[in-house]
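Yeah, one chain of the complex is gone here, protein chain that is, but the others are all in their spots.
Chain lettering (A, B and C) follows the sequence in which the chains are written, and residue indices restart at 1 in each chain.
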Amino acid sequence: MKEEKKGFSVPDGLFIRCGVCKTILFRKEFEKNFKVCPHCGFHYRLSVKERIDLLLDNNSFQEKFTELRTADPLSFRCLKNYSELVEKSEQKTGLREAVVTGEGKLGGISLALAFFDFGFIGGSMGSVVGEKITRLFELAEASKKPILMVIASGGARMQEGMFSLFQMAKTVTALKKYQRRNLPYVALFTNPTTGGVTASFASLADIILAEPQALIGFAGPKVIEQTTGSRLPKGFQTAEFLMKHGFVDLVVPRSEQRDTLIKLFDYLIGG
Amino acid sequence: MKEEKKGFSVPDGLFIRCGVCKTILFRKEFEKNFKVCPHCGFHYRLSVKERIDLLLDNNSFQEKFTELRTADPLSFRCLKNYSELVEKSEQKTGLREAVVTGEGKLGGISLALAFFDFGFIGGSMGSVVGEKITRLFELAEASKKPILMVIASGGARMQEGMFSLFQMAKTVTALKKYQRRNLPYVALFTNPTTGGVTASFASLADIILAEPQALIGFAGPKVIEQTTGSRLPKGFQTAEFLMKHGFVDLVVPRSEQRDTLIKLFDYLIGG
Amino acid sequence: MRKIYLSFESKIKKIEEEISSLAGKSKITPEDEKKILILKNNLQAELKKVYSNLSPFQRVEIARHPQRPKTIDFIQAIFSDFVELHGDRLFGDDPAVIGGLATLEKLKVMVIGHLKGKDTRENIERNFGMPHPEGYRKAQRLMKLAARFNLPLITFLDTPGAYPGVGAEERGQAWAIAECLALMSDLPVPTISIGIGEGGSGGALAFSLTDRLYLLENAYYSVITPEGCAVILWKEKSKAPLAAEALKLTSYDLLELGLIDGIISEPPGGAHRFPEPVYEKTKEVLLSSLNELLKLDRETLITKRQEKWRQMGVFTEGD
Partner (left out) sequence: MRKIYLSFESKIKKIEEEISSLAGKSKITPEDEKKILILKNNLQAELKKVYSNLSPFQRVEIARHPQRPKTIDFIQAIFSDFVELHGDRLFGDDPAVIGGLATLEKLKVMVIGHLKGKDTRENIERNFGMPHPEGYRKAQRLMKLAARFNLPLITFLDTPGAYPGVGAEERGQAWAIAECLALMSDLPVPTISIGIGEGGSGGALAFSLTDRLYLLENAYYSVITPEGCAVILWKEKSKAPLAAEALKLTSYDLLELGLIDGIISEPPGGAHRFPEPVYEKTKEVLLSSLNELLKLDRETLITKRQEKWRQMGVFTEGD
């Protein structure tokens, strides 16, 4: 998102300027507000750590499957080698892969959890992401835990070729086994949620919430514009658009996400 | 259909004139051709007897549930009383209700069968039609027979009020029990198939065939024109239109219906 | 909001206007107070008189009253913690159908209903409560969620009918309704419908293949609109009152015919004038029905529902 980049164009000062509405904001206030512009409501990107702070009960999160490491099964070569890219992403995000999985509590309810970080190679799904999501479904199935996933992904990870594409099949297979137990799975789509992750386990959640204005879709808007040769309608592929078209249950601003999720899980496990 | 009425405007001569393409036809040839205009392909209405002759193995049909008789549960009064209307329809069609149900064979395959006659109060579904369809589902479920229904109906029968509407719920309930056994049910939609019959057991068939140009829909075209205040697109609600929109598997002319049905049932019971 | 009066409420209108003109005076004399008291008594008597002698078509008019409480009002009055869920995951989110998770006392349930608007603007947005196929498919999705998560299903009926339009036909209105029926016929949770206003044919039926079906006293439920029936049978829309009579579409007729399970009574003056007691009674009915239904095991529940609908219809047997 162009706007977002602009929003972070004064990265170290006391103030920042919202890239969307151009309002000058106190950095502290902005961060206390979970990076939502208090003026225009634009939801800026959060790190996994910020997500956990926003949503979960204090200190309840325990990461799992940290032992999984990315390999380079195709020995993928382009301008930059895949292994270098992974290394750089690790340094940038402080994470080891594009998804952090684990267990934690939300309003006292024990959940299996996945948080994507778009900063790690576009939140893309390669073998490790697929394996982590699969293990999470298996863990949740075995321990009868509801699942919450916070999605942010550009799709399958090119650099692992067909291994990445097949993670879609693998994760859905695990999901289907999980869902047979009638255990609830809620997904929160954040900006952006597109490609192979959307076209597999993410969109099969029982309830789909989305952040305001988040980009959601299968194909990215650029690809669509190039293919169809026409400009996209206004608001196309936003969370609000997706809700209107029947694919999102609710668009929930950050300030209400925790409460809404607690309510939802309460319904889905208490029936 | 206006055209059809025109087609029968020379009812007793050696020749008739096709109301659609205006061609003069030998009556005998027209009837040998199962009332399909050899020139324009328009499918004129068939009686139940003609349908049976067209589709089933010779002399294989045995009617069932003939003991059911229409009551007049609302003592429905308008210009013409309901019971008089039923009597007149009986005389006109030689049938006792708008649907004839029974058992028979098609290419040697034993089937449970229902044939609607639009000439009997517009093929409408009142208590007797609902009961017959329900019993047919039950008979087919008990004897593990596939089902074929040839539909022609304007919908629920007004003169039995909510009893008629609730036949939709009743027949679907029976159908659902039948379908749980994974027994096949094929429907052939003929002109017209609309209203409550379409919105219940008819459209839940595993495979839906339709006759060329047959009118198929929920609401009738007049109602839609009146409600929306705009003219309907060309070809709207024809079998071909429905197929294009995903609701009909195949449009099959009369000359191919028997063969297609034999093939279909062969697949659905032989797998 | 200005009160809207029906054709047969002219005397009621007069009394109510007299009361408000007196009560609205800057200085109310004891004389005025006395008058108001008398007028209020008159009003009560008149409401009782009119509302205990309603013709079927008058009930239809009440069922259609623009100020009659809507599904959303029932949801807000009866339930807590409503979480609306949107969309059919196929094509759209039909504003003519509302659905979501709700709590009835301590019971967690799924609620689905037709939703009319409260004014013209809202009605246009909500298509006057006439669903498109995506409304029925949203309902199906919520029904499946209810089944998966063991939530009883409560539906509110209030629609002139499924929308008869080009898009609705193109997207399979008949199929959408039929699939609702198929799903409800063996949904493994208790299911209850409440007809609160208009019960327009297949469009209402799609939500009412349930264990229990109740109608508010002045709700109607009919295979066809009285107007549509009048045009077909008498060739005149103005014969709608005759048609309403013939169709036996009032709650009393339907109860007598064994087609519904009970009537939720309205105070004289109707639910649009006095909604609170109606909400209360509806809530009682829901709670007591759910109480009964929750005692049944899943299989018995479904079998009983299927038997209930199996026996619908009147005919004679034997030559």
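Heads up, the rule we're going with is that contacts are C-beta pairs under 8 Å (C-beta built on N, C-alpha and C of every residue); 3 or more make two chains touch, one makes a residue touch a chain.
What you see is a predicted model; the values in this text were computed from it and never measured.
Engineer: I'm checking contacts with the chain that's been left out. Which of A:22, A:144 or A:177 qualifies?
Structural biologist: Of these options, the touching residue for the absent chain is A:177.
Engineer: When the complex is taken as a whole, what residues of chain C touch the one chain not shown?
Structural biologist: Contact residues on chain C toward the absent chain are 89-91, 137, 171-172, 175.
Engineer: Residues on chain A that touch the omitted chain in the whole complex?
Structural biologist: Spelled out for chain A, the touching residues are 67-71, 73-74, 76-79, 126-128, 130-131, 134, 156-158, 160-170, 172-177, 194-196, 198-204, 217-220, 223-224, 227-228, 230, 232-233, 236-237, 245-247.
Engineer: On chain B, where is the contact patch with the chain that was removed from view?
Structural biologist: Here the touching residues of chain B are 182, 184, 206-207, 243-250, 260, 263-264, 266-271.
The rule is simple: only the chains that are shown with their structure count from here on.
Engineer: Please state whether B-C or A-C has more C-beta contact pairs across its interface.
Structural biologist: More contacting C-beta pairs are found at B-C.
Engineer: Can you compute the centre-to-centre distance for chain A and chain B, using the mean CA position of each chain? Integer Å is fine.
Structural biologist: 52
Engineer: Would you please write down the residue numbers of chain A that are in contact with two or more other chains?
Structural biologist: Residues: none.
Engineer: Could you pull out the residues of chain C that touch at least 2 other chains?
Structural biologist: Chain C, residues with two or more chain partners: not present.
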